[in-house]
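The other protein chains are all here in position, but one chain of the complex has been omitted.
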Amino acid sequence: MTTSRLLTNQQRLELFYWMLLTRIFDETMVNLWKQGRGVGGTFSQRGHEAISVGAAYALGPEDVIAPMHRDLGAYLLRGLTPARVFGNLLGRADGVSRGRDANLHGMGDLRHNIIGFISHLPHSLPVALGAAMSFIYRNEPRVALTFTGDGASSAGLFHETLNMASLWNAPLIVIVENNQYAYSTPLHQQMKVPDIARRAEIYGMAGVTVDGNDVEAVYAAVHAAATRARGGSGPTLIEAKTMRMLGHAIHDGAEYVPKELLEYWEGRDPVKRYRQKLLDEGVADETELTEIAQRVEVEIADALAQAEASPLPDPATVEQGVYAGE
Amino acid sequence: MTTSRLLTNQQRLELFYWMLLTRIFDETMVNLWKQGRGVGGTFSQRGHEAISVGAAYALGPEDVIAPMHRDLGAYLLRGLTPARVFGNLLGRADGVSRGRDANLHGMGDLRHNIIGFISHLPHSLPVALGAAMSFIYRNEPRVALTFTGDGASSAGLFHETLNMASLWNAPLIVIVENNQYAYSTPLHQQMKVPDIARRAEIYGMAGVTVDGNDVEAVYAAVHAAATRARGGSGPTLIEAKTMRMLGHAIHDGAEYVPKELLEYWEGRDPVKRYRQKLLDEGVADETELTEIAQRVEVEIADALAQAEASPLPDPATVEQGVYAGE
Amino acid sequence: MKTAGALPFTDDPNMLQSPTDVARELTYIAAISEALREEMRRDPNVLLMGEDIAGEFGGAFKVTKGFEAEFGARRVINTPIAELGFVAAATGMALMGLRPVVEMQFADFISSAFDSIVQFAATTHYRWGGAVPWVIRAPADGGLRAGPFHSQNPEAWFVHTPGLKVVAPATPADAKGLLIAAIRDDNPVIYFESKPLYRSLKGHVPPGEYIVPLGKANLARVGADLSIITYGAMLHQALAAAERLAQEGVDAEVLDLRSLKPLDKEAILATARKTGKVLVVHAANKLAGVGAEVAALIAEEAFEWLDAPVQRMGGLDTPIPFSPPLEDAYRPNAEKIYAAARALAAY
Partner (left out) sequence: MKTAGALPFTDDPNMLQSPTDVARELTYIAAISEALREEMRRDPNVLLMGEDIAGEFGGAFKVTKGFEAEFGARRVINTPIAELGFVAAATGMALMGLRPVVEMQFADFISSAFDSIVQFAATTHYRWGGAVPWVIRAPADGGLRAGPFHSQNPEAWFVHTPGLKVVAPATPADAKGLLIAAIRDDNPVIYFESKPLYRSLKGHVPPGEYIVPLGKANLARVGADLSIITYGAMLHQALAAAERLAQEGVDAEVLDLRSLKPLDKEAILATARKTGKVLVVHAANKLAGVGAEVAALIAEEAFEWLDAPVQRMGGLDTPIPFSPPLEDAYRPNAEKIYAAARALAAY
């Protein structure tokens, strides 16, 4: 695990807070669904905390972010409150999408510079490229960051986006969350060369591989990429190696994943590992970390209560909002 | 220029014949259009003779070929008679597509194992992959070969096809005719790294660059790739560097192409160069080559006359053939 | 048939075999699996492609669970996430005489393969005579709180596209019979499955070879006062509405289109001419949907027989919303059909 000189102790505690908030939100959500209190289906992001949090933390609020279905941490960190996200999951009127879109889809909010996700993979990539192009157009020192999966990297848009991003020197960061599986399909049934960052070469752009379970490593890679992008040096492809720790979605038992693989990665759990690191390096003691955990538990419990108490949308509004300005 | 040990002198003369047939067909076609005797628009393939002929010649009749809009030579060599091709260009009832499709589109004929082209680029690639997969399925020692342009290599299907072809070890050969331009757009406005064969690496497949104006080099590369594919070693990406010597299509004056570039490539004209090589290496003398040229001139003139004399389709048939077996 | 008020869906002799056969009930989804399995056993050229369909996993909805074990990885191919590429590859296989059946994980993702379907597969036979005998299985339809990207009914795009065939079975028997017909057809066929029927609907399914011809509608309920023309999951909503109408003395005829391209023009015009009052219903959004074609056809060719304006009911012209009250407002159902049909009957 990297030891950062980029981050103050205060910042490192913040990283821990956001990872834990994400983890506890996720666990609460999974329980909710197991209890039959969910609506529709949803995705767990367990194991992905370091990527979404480390990456989002490395950006400024003016930067645009287009997360995917495992990036709960990024949504939260960028300003969507846990109550609004629970509200989205539960189809509430004050959920992020006002009951329009499901689970972590459609959680866009331009006040927070978040572009919402659609199911079709990997459609956020070129849209984020467009955001990045707007920064060149207006000569603004902003960057756009987006996430995609190993599975989605087989789709044509992956190629189209990287080619244009490099060609146009766009301030774009693409993070591939290589979590070994696309739904039930292991890497070796998706591609022959599983080192996705290597693809950057053929586009003439920067490519980096990081330990996706090391939040500071992710932070450092994104920080460096953002600095380069702001300096006019173009896009970066970052491959974060990690593991999807639960099923593809909550209904999926993931029997197809070998136990040993999960055990190996459980030993590298990004949240536990970072906790230990903070202790080891004397950034905080048990009491302080436990306090954070208690704060997080309360926050999440309150948020869920608030969301569950909030109203469903009025069916009379169903046709509203299809068009802007109307 | 390579000197082939793969080819007999007889074969080398055949290569010359096919290149010349293609060239003269093309020149005749261009004149026809300039005289206003054409129908719709059409594409010249001038400068591409070595690629389409060299590649098609390296295959057996049982192999499947899916050419693009500059591969006149491949269509002819694989068995479409010049009269049928002229008939296609002129919308005649006995043209390859029976008046259904325009110029070099839609010139499929499974009796010759040719898959017809559609405009949408590069849609022949995955279709040729499917043909290659059928050979694995049936355990047949056949290969599928398809062509695409530098421009089309920016489209997502390029990536999707190569990824699956390598993953599945398909007996597929993809030839990129890198002719420096996609319509008016030069390479450097399409991609940062103009060495397209390099992309093979990231898919874990073979990648080769050849001189696209050297018919024997193209032949050798395709021959090697086909041998490898038949042996179960999977696909090959071949980049053939060349130059589009006329406009994108006949109406295009191509003022955007620098004169010097055309002059440079005119000095490397694949047909003239091969003619000289055959003389230099004593494969044939002037008389023999002139005889071939005369034969070709007559063949093309006859074919055109035949096509121009042939009937247009009966409008009463317009709705026929939309569905198979009906 | 579990749906209230459903009359026998066909008088096809195939459906009336031995008493044990008649008793044999399958879910809609099991009927799909059965059709696939039987066709794969029968014809070595039939193969499957799609995301996550192989292994014990057997696809997002488990339709092909156990297939790889029986037929081998050669015939049950897991694909990367590249719909455009693998559908196009299926076109290439089909041109070589194979009969690929491609699973979309959800019908919503068929838009990712759209370009190759409408431009390559649909046009090839007309252009140069190459036959493209593939089937795309597309798990469609909503009502399941699955949001805008897992609930779509995109059939209208394909019905408008020359060169394709499109079917949408509403019953387990048709699910089997239409899939077998689609696989044996020499053209590209898009087969829309209705997810809400997968496990909720059981019905008699003839064992063995059972073919429902493409292009033939099914008169699901005979009636005299008005016609409800529909397909897919809405058939059952229409039948339920008809049952309620019957209690009030309104005798509704219900026509299940089954095939959307080609449409069974004859059956559509016959019911329209018979009752003179027509309500066309589908779950897809109404605007410029398949119902527009059906209504326009009737307005054009059954005008003299009409006693009331042809009515249409479909989804709203919005993306399909996720939240239950919104989705319920979006989507037609028995209640809404009942109300519209009642008004129509009173016209």
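A, B and C label the chains in the order they appear, each numbered from 1.
We take it that a contact is a pair of C-beta atoms (placed from the backbone, for glycine too) under 8 Å apart; a residue touches a chain by one contact, two chains touch by 3 or more.
The shown structure was predicted, so the numbers you read here are calculated from the model rather than taken from an experiment.
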Revision key, fill the gap. Shown chains in contact with the undisplayed one are A, B, C
Practice item. Decide which residue listed in B:22, B:52 or B:103 touches the omitted chain of the complex. Key: B:103
**Study point:** Touch with the omitted chain, as defined above, among C:36, C:267 or C:310
**Key:** C:310
Point to revise | Residue in contact with the excluded chain [from A:164, A:182, A:215 or A:238] | key: A:164
Check your understanding: For the chain left off this view, which of B:41, B:60, B:232 or B:325 is in contact with it?
Key -> B:41
Revision key, fill the gap. Per the touch rule stated above, chain A touches the missing chain via residues 64, 96-97, 100-101, 105-110, 115-116, 118-120, 123, 125-137, 144, 156-157, 160-161, 163-164, 167, 321-325
Study note, to complete from the structure: chain B residues touching the chain left out here are 39-41, 91-93, 97, 99-103, 105-106, 118-121, 151-152, 154-156, 182-185, 189-191, 255-256, 312-319, 322
Review point. Of the residues in chain C, which ones touch the absent chain?
Key: 108, 111-112, 114-115, 118-119, 122-123, 126-127, 148-149, 156-157, 159-160, 162-163, 261, 285, 287-293, 295-296, 298-301, 303-304, 306, 308-312, 316-319, 321
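As a convention for this text, only the chains that are shown with their structure count from here on.
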Review point. Counting only C-alpha atoms to place each centre, which chain is farthest from chain C?
Key: B
Check your understanding: What is the distance, in whole Å, between the centres of chain A and chain C, each centre taken as the mean of its C-alpha atoms?
Key -> 37
Study note, to complete from the structure: Distance in whole angstrom between the CA centres of chain B and chain C is 42
Exercise for review: Would you mind pulling out the distance in Å between where the CA atoms of chain A average out and where those of chain B do?
Suggested key: 46
Point to revise | chain C residues counted as touching two or more neighbouring chains | key: 80, 82, 84-85
Review point. Got the chain B residues that touch at least 2 other chains?
Key: 156-157, 160, 163-164, 167
